[in-house]
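Missing here: one protein chain of the complex. Every other protein chain is in place.
On to chain A.
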Amino acid sequence: MRNAAVQKSSPVGSNRHLIILGSLIFVILLYIASTYGYSAIISSQKVQVFKMVFISIIIEAMPFILIGVFISALLQVFVTDQMMRKFIPQNPILGIITASVLGIIFPICECGMVPAIRKLIKKGMPLYVATTFILVGPILNPIVFLSTFTAFQNQPSVTFSRMGLAFLAALVIGLIVFQFVKTNQLREELKQEKNHHHHTHEHHSEKQVKNKVIEVMGHTVSEFFDMGKYLLFGSMIVALLQVYVSQNSLIAIGNSGPFANLAMMGMGFVLSLCSTSDAFVAQSLQSVFSKSSLVGFMVFGPMINIKGVLMMLAVFRTKFVLLLCTLVFVLVFAGTLVLQFIL
């Protein structure tokens, strides 16, 4: 999937691929139909479960991704780079703290955040601010606070550990990115270097109003498809894993000590839950897992998960995404180790 975005233009005209792919699919369909029969495919339990999980994830994410791409389109059309620059504090610490608090004002999860972030960076938001926002936004917001607080009603320390660890991890990562990552990390820039040309956006001022609306809508659509394919692919993998991998196999990694933390972080990565609902899943695992590992689940999962990483790959260079994953992993794991002694 990732290659789809990196792939340099290949001739559009070649129909050969089409024929090859079409016949391949046809052969596979024929094979399946002849071996199992059409009705067998429909009634198969696994296919059913896959379908339900897959569509459920998409439908649930739909409002959020639409908000994300729409904001992104609005930013593209109406916000100039200068406006953005005025808005972001120059001091890195202040910038990072601003980014952390942004989530409180815009409580949307990463499905909505990632599409908007690309535009924000292009409009001049510093990378370290954007990184902090992406990482901490899905966790440090009132909706997530309330749901975690409710799920862990009898142990508020879990809620505060979650919020605190998320904030600290994002702060440190923001500072690291500020210090060490100076180059542009947006994926498209790879191509732009090759295909460089400048232009201004002042054409057709007479049709401004009409054009602006269509411009926003045109953007919304292309962003939707651009991000959507990553979301869909991610949802598909998550659904497949839900069908074929049982939670017990992760529990088998360990349910006490550092291994429990690792197991739960892995679970957060695989399940790719929305940060507003993962607290109840964590609560249901309370009897088996230690509190520190549950915090690991609820901090690592929303920051780094299959669905989210795929969407980040649409925006950032692969190397940068890997760097982020590593940093988040190390910091959150270290954090859960500390929490083991406190909680």
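Convention: a residue touches a chain if its C-beta (ideal position, glycine included) is under 8 Å from a C-beta of that chain, and two chains touch if they have at least 3 such contacts; residues count from 1.
Just so it is clear, contacts and distances are computed from a predicted model.
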| item | value |
| --- | --- |
| Among "Heme NO-binding domain-containing protein", "TIGR03943 family protein", "Aspartate carbamoyltransferase" or "Thiosulfate oxidation carrier protein SoxY", UniProt-listed name of the chain not shown | "TIGR03943 family protein" |
| Given A:134, A:281 or A:295, the one touching the chain that is not displayed | A:281 |
| Chain not shown: contacting residue from A:95, A:228, A:296 or A:335 | A:228 |
| Residues belonging to chain A that touch the chain removed from view | 4-5, 7-12, 14-15, 17-18, 20-22, 42, 45, 47-49, 51-60, 62-63, 66, 70, 76-77, 122, 146-147, 150-151, 153-157, 186, 188-189, 191-192, 195-197, 199, 201, 203-204, 211, 213-226, 228-229, 232-233, 236, 238-239, 242-243, 245-248, 251, 271-274, 276-278, 280-281, 284-288, 291 |
